[in-house]
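Input: one structure, supplied below.
Shown here: the complex without one of its protein chains, the others still in place.
Here the chain labels run A and B in written order, and each chain numbers its own residues starting at 1.
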Amino acid sequence: MAANASIIGRTTRIRGRVSGAVDLEVQGFVDGEIAVGGDVTIDTHGMVGAGVQGKRLVVRGAVKGDLLGSEAVLLEDGARVVGDVRAPRVVIAPGALVRGFVDTGDAGMPAPRASRSTAAARPAAAPAHAPARAAAPPPKAEAPAAKAAHKPAPPAHLAGGGNHAPAPSPSVPRRPPPPVVPALKKAKGQIAKKKER
Amino acid sequence: MAQARTTSRNASDAGARIGSGARIRGRIHGDGDLVVEGQVEGELAIRGELTIAEGGAVTSEAVEAQSVVVAGTLEGDVAASGPVRLVAGARVRGNLKGSAVSIEEGARFSGRLDCEFDLPPELGGAARGDTRGRAAARR
Partner (left out) sequence: MASTVIGAGITVEGEITTDEDVVVAGTVRGKLSAKEGVTIEHGATVEADVAGGSLVVAGALTGNVTASERVDMQSGSRVIGNVKAARVTIADGAQFKGNVDMDV
């Protein structure tokens, strides 16, 4: 399997679809979709004209299409992306430019401590979260296990500063998690749509 | 990474600070930098850098600033002429517009990013605001 790493070289242009189970590096131009099971690197001179799917996407080049990483999307200096970015881990470095919707995967609402009016403004999301203190991720921490297949979001860091400890906080879940998540997800979608207009 | 923590120096030197015990509801505008360590609800329009420090929370329909650094919580839309940085620990929901928007590892975000830039001509060049479709990329 590892006999050949796959590389789309600098002067290579592919018009069509690239798929497979392994890693792929793009230094040239893929005018079409990429969907692989491994990692995808789009180098400084690399360009992709449609959506990219993979485990871990690292972009330093240009993409016109949605980026979907089952593990992570890392946009590095030089990246130019027009499209939506979705992954449990999204990092956008200084020098990377993006136009599109970005979801770090675990961005449930930042429990708005500041306001009550928010609860009114976002009825669907607020009830689940409003009582939760910023430091109390339990309702979410429980959830990912159940829906790992769809969204393997690490229940990382609410107040944790930079650390990315994947240890789900064992602190008491104050309410049963299952009903919370669907409501939250739906609300996220609605809000996103509203904002897109 | 450490930049977010140097803001208190800025605050005493050149700008304003809303301390961690403060809670403001209403419109805030001004020329200098602003550091929010407390809670603000309402429009924010400043000419300098807005820093929402760790523990600070802003809920706003519209945030305008030259540049923005978020280490705390922000809900609302941001329009900056310069860069917007979400550092580790930030929790942000809203649409962010700036010369560049960066999201550090450990920051959480949901919303649209809008930076002004051109794609290479092969990808349709300056297809501003066009986030979809590759018709323009075809020759």
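Just a few scattered comments:
As a convention for this text, contacts are C-beta pairs under 8 Å (C-beta built on N, C-alpha and C of every residue); 3 or more make two chains touch, one makes a residue touch a chain.
Every value quoted in this text rests on a predicted model; they were computed, and no experiment measured them.
Taking every chain of the complex into account, the absent chain touches A. Listed by residue number, the positions of chain A touching the unshown chain are 1, 3-22, 24, 27-28, 32, 36.
By our rule, only the chains that are shown with their structure count from here on.
For this pair, chain A with chain B, the centres built from the Cα atoms lie 19 Å apart. Considering their complex, residues 1, 23, 39-41, 54, 57-59, 73-75, 77, 83, 85, 88-89, 91-95, 100-115, 117-120, 122-124, 127-132, 134, 137-138 of chain B touch chain A.
Note for the complex: chain A touches chain B at residues 29, 31, 47, 49-50, 62-65, 80, 82-84, 89-104, 106-107, 109-115, 117-118, 134, 156-164, 188, 191-192, 195-196.
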